[in-house]
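The complex appears here minus one protein chain, its other protein chains still in place.
Let's turn to chain A:
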Amino acid sequence: MNHLSDLLLGRLGRDALPFWEMLKDPTTSSIINGIIATGAAAMVILGALVVAGLLTWYGKWKILWRDWLTSPDHKKIGIMFIIIAMVMLLRAVIEAAIMRAQQALGLGGGFLSPEHFGQLFTTHGTIMIFFMAMPFLTGVINHVMPLQIGARDLSFPVMNTVSLGLTAAGAALVMVSLVLAPFSTGGWSGYPPFTESAVNPGAGVDYWIWAVTLSTLSSTLTGINFAVTIYKKRTRGMNLMRMPLFCWVSLCTAILMIFGMPPLTVATALLALDRYLDFHFFTADLGGNMMNYINLFWAFGHPEVYILILPAFGIYSEIFANFSGKQLYGYTTLVIATMAIAVLSFTVWLHHFFTMGQSAHVNAVFGIATMLIGIPTGVKIYDWMLTMYRGRVRFSIPMVYALGFLMLFTLGGLSGIILATPSVDYQVHNSLFLVAHFHNMLIPGLLFGMLAAYNYWFPKAFGFRLEERWGYRAAFSWIIGFMLAFFPLYALGLLGMPRRTVTFFTPAYLPWTLAAGLGALVILFAVYCLIMQLWQSVRLRQENATPIGDPWDGRSLEWATPAPPPEYNFPVLPEVYSHDPFTEQKSGGRAYQRPERYADITMPANTAMGVITAVTGFLMAFGLTWYMWWLVIASGAVALIAVIARGYARNTTRVIPAAEVQRTHERWLDDVARTTPVTRDHEHTRANRGLAVPPEQGAIQ
């Protein structure tokens, strides 16, 4: 019996339950930590049950399967990526708030056990990078980029569903680790030898390894997909230097993904070999060297930083131009700056470990290389300011995020230069100053960018605008909450407080941790506002509908389509003659024209490959984590068979007849003719059905 359960469950035992410790050894500390962990696990299970229950109640399973899970449509895949990101954001923000609360009460104690705290900072970092930021930006690029370059889909739609499946599997694995604990305590960077089996033999590090592996594989595939799409699927006339800046950053991001992700896949694979098969890549003995891991990790890690920030730069470029009613300043300069950043990002990884004992000259070279990146980044900041200059700035929600970004990100750049200086880094490395710095880059940079994109392109994706009162509340709460939560961490870092410490014994830290705790509360309120905003928006979707598809007087091709756009995006692929093609069409009176002739459109057929990847990927990773070898072999076999079977599939496309395309398109054109265009003054009113008065008239009052 015992033998059988070993075979079936591997090393999964009762002690994996989050409340086991509390029952076995009921001290105050273990009860508090047990209740928090059990509550989290209950939320995961309840959430899954509620979603399943609602789907059954409303009979939506079939729609979910047909229109979403098996759909190869880049727009729907993009939306699903963003849904994953938002769910994971919610979890990781709550974790952050718990950690801030712990440190606010943490002078010499607090309520969390060190192990629990270790898991919290590890999952918070892992989720925010791999399962919030990456899916969010992947989703936005997925949704918007093909529309902007005038394509019908990505080059490899099936691979796109596989990418989504891999990310979903990784995210599910991290969620399951709440129910069957523990997760790793090694931080999101997982430095060995701490993560080697000699020190941490449990399942936690294995959860981390496989979740990250799934995510990096997904991103590598995504990168290939984006790059090929941009190279091969631009519409006629859309040469590279006419692409919207967002497409340029997508291209740079894709290139970074292709070259930046594999080092981490390799690093985690080697670490897995160490842990599972007793290899010695990163052990101290038998020829191993932990420094190799650290180099590999940051060979991924630094390009990753720019994978995270470049899409946001692209989003801000669109937003500054659009809400200033003006052409983007210095397009060519911005393209050069973006490329420069992408290239330089591969040359600076060593600044993540100045303190590891290499020679001063090596440190100095990498420090200078790092400061060099500051130049093109600074140029971008000024380009955006000059985009507003002589424009007509409308303070819409995306613009609030963008202005907050401009000021706060610059401050983060300043602290980045401080960290890039080796002699000063020797003082602030590994401290909360570092934590404050990268949050300063990632919250105003990446997250504000993604939230701005969410507000900006939501009407395009769903056909109605997001509610604005809660939207403004969310935006301002994010800005204030960020400042309150992270500026104190700069001070704490300068005062020598290390990162990842569960408590502290220096009373001088207390006022600052209290302030940061208050900031965390404001951020929680911001998240609440985001939820309310979505709820109100869905409620008011008729009033705020923008079916014509151009609610903001957009400049690029995605705004020339209905909202939401049809599966094939464009009934006839457009031809492009300049930058800002849609603005040009509108000013020249050539927008919303009836095409002379319609043709059949061939689109990819639905495929279950994504779902199969998600399920087998998850089960395989889960089996590996808990040593359930039968599960690993079974799911691996299913995945292999599915891949081979896919090779024999012949009905991979679906034809949409010209008549249907014509019918859909002409119905929309009739709507356009019936709709009253609005000026920018009425952008935020119900009158805005998504048709804009031509740009010049709309902008000058």
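Everything below uses one rule, namely that a contact is a pair of C-beta atoms (placed from the backbone, for glycine too) under 8 Å apart; a residue touches a chain by one contact, two chains touch by 3 or more; residues count from 1.
By definition in this document, contacts and distances are computed from a predicted model.
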Task: Select, from "Sulfur-oxidizing protein SoxY", "Amino acid-binding protein", "Cytochrome o ubiquinol oxidase subunit 2" or "GntR family transcriptional regulator", the UniProt-recorded name of the complex's unshown chain.
output: "Cytochrome o ubiquinol oxidase subunit 2"
- request: Pick out which of A:L12, A:A267, A:M290 or A:A591 touches the chain that's been left out of the picture.
  value: A:M290
- prompt: Any idea which of A:I149, A:C247 or A:L406 touches the chain not displayed?
  reply: A:L406
- line: Only one of A:M388, A:A516, A:I548 or A:V576 touches the unshown chain, namely A:M388
Task: Tell me which residue among A:V199, A:L240, A:I531 or A:A637 touches the hidden chain in the full complex.
output: A:V199
- request: Mind listing the chain A residues that contact the chain we can't see here?
  value: 113-115, 118, 185-187, 191-194, 198-199, 283-287, 290-291, 324-331, 333, 353, 355-364, 367-368, 371-372, 374-375, 378-379, 381-383, 385-386, 388-395, 403, 406-407, 410-411, 413-414, 417-418, 421-424, 426-427, 429-431, 491, 494-496, 498-508, 511, 680, 695-696, 699-701
